[in-house]
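Some chains omitted; the rest stay in position.
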Amino acid sequence: MVVGDVTTGTELLVIGGGPGGYVAAIRGAQLGLDTTLVERDAYGGTCLNHGCIPSKALISASDVAHDARQAESMGVFADPAVDMAGMTEWKDGVVTRLTRGVESLCKNAGVNLVEGTAEFVDDGTVRVAHGGEGQGSESLSFEHAIVATGSRPMTVPDFEFDGEHILPSKDALALESVPEKLLVVGAGYIGMELSTVFAKLGAEVTVVEMLDDVLPGYEDDIAAVVRDRAEELGIDFNFGEAADDWNETDEGIRVQTVDEDDTVTEYNAEKCLVAVGREPVTETLALENIDLQTDENGVIPTDDQCRTAFESVFAVGDVAGEPMLAHKAMAEGEVAARAAAGEPAAFDHQAIPAAVFTDPEIATVGMTESEAEAAGFDPVIGQMPIRANGRALTVNEKEGFVRVVADADEEFLLGAQIVGPEASELIAELGLGIEMGARLEDIAGTIHTHPTLSEAVHEAAAAARGEAVHTR
Amino acid sequence: EPAVTQRVQVAAPPSVRRLARELGVDISNIADSSLGRITESDVRAHANTDSYSSTQEQSNQQTAAAERQKQQAPSTQSVSSVQARE
């Protein structure tokens, strides 16, 4: 301990106030632990400030304009004008409302909030450097610490973020005007969500992707539905190309890509969004002081209680590895807090759902057919096309499907894949089904409201049993 | 008005309820003796001990009728079984 320094103590120290951290802190305090949350930037972390929330806000605002523009077949004629500054202001209002909410939820739960950057001193102490010059620092001793420092965008060599031309998603979400031409590097979920937003807002969007389709990791028939719709929106895809270099031009920038034959292609653009993945943030923590190792991906390894190699230190959320999703972070935060409070908690969830808020949405949970095969099951699948669902037609949607995967013997639900309207909400039922150990018959034997998209879930389960009424 | 009928009597999934019907087991009998959610094995165990099951096929309709009576009456039985579990 440094002379003249005051060391205060806390039972539970949480480092980082994103979804992983704030949930851990609130739950810890609810369980009676004296809890301190250290955040260096903004409550809510990436998710609320620069991720999930602002992206979904822009998606829904651009949808209102786009839907109205596309509704002539429904007898609605509109030529909406978009005021991007106004849209940004609204989106920022949503973010502010939610981040303030997180702050006050923490306070109401009795969490001590400390602003600053926490670095490990040893496995029972951190030093918190307060932001700004001459703000000083303080030492904090803890019984348990939960590391929830999140992740940051990966970069492409020679494409350093410059706040002007080469943008991470965070900057793209904060643009005050719609770029005339936007180049997007990476067709993962963030690249696809933002390409869709800007295409709907009127930008000419070009996407370059090293692999050979959009949304790597998703099954082909799912990616195809989203790619087709994106192409209808005018998005231009270029697969098998890697961003190689760029330079400024009179009108903006010119980006060079190379394919595997070293063929160079050039794209002019006003801005370039680089969205090629995210990597854990640990360099803010001085992990070397406690000799806590990260793996080859920079992830802090944890056990099923989210405990690191140190008994007293947990790690949750993006910093603890894939899937880098806010709800996984929250669920881990909850487990770590309970474990720190001495409960026999474990991250033993059977499935973590995931959604992509493209047009249409994608949502998945549990195993795909081929994952089920690889896991030794004899999978049976059932599929219901969205175009055969009455509710979908009433909202003028036709593309997509609901697919369920079960094992042929016992018909236990193993997984589901949905691409279509409200996929992100429909997946909830199937997530509960997997956690409950539901069989296909249980889903098919549950009455689903008419007319809803959830009837397609019902029908997919019936189809897997050869009992579909509304499909052949 | 969509005045929805309220049922919620047995904590057993549809697949288990169907099995009970197939085996001629009155699932509310199990509800009275089981702790928590009724499983397929509870039903099978009951089918082996339940004299009910020996009257098989024909009893299905009686079973169904009995079940219906229960479902129409408020669930005094499930409530008392819930208390019995404590």
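A few points about this structure:
In this document, chain identifiers A and B correspond to the written order of the chains, with residue numbering beginning at 1 in each.
What we mean here is this: contacts are C-beta pairs under 8 Å (C-beta built on N, C-alpha and C of every residue); 3 or more make two chains touch, one makes a residue touch a chain.
In this text, all values refer to a predicted model and were calculated from it rather than measured experimentally.
Summed over the entire structure file, the copies of each protein chain kind amount to A x2, B x1.
Throughout what follows, only the chains that are shown with their structure count from here on.
Subunit A and subunit B, compared by their mean Cα positions, are separated by 43 Å.
Taken together, the subunit A residues at the contact with subunit B in this complex read 411, 436, 438-439, 441-442, 444-446. Interface of subunit B with subunit A (complex): residues 13-15, 17-18.
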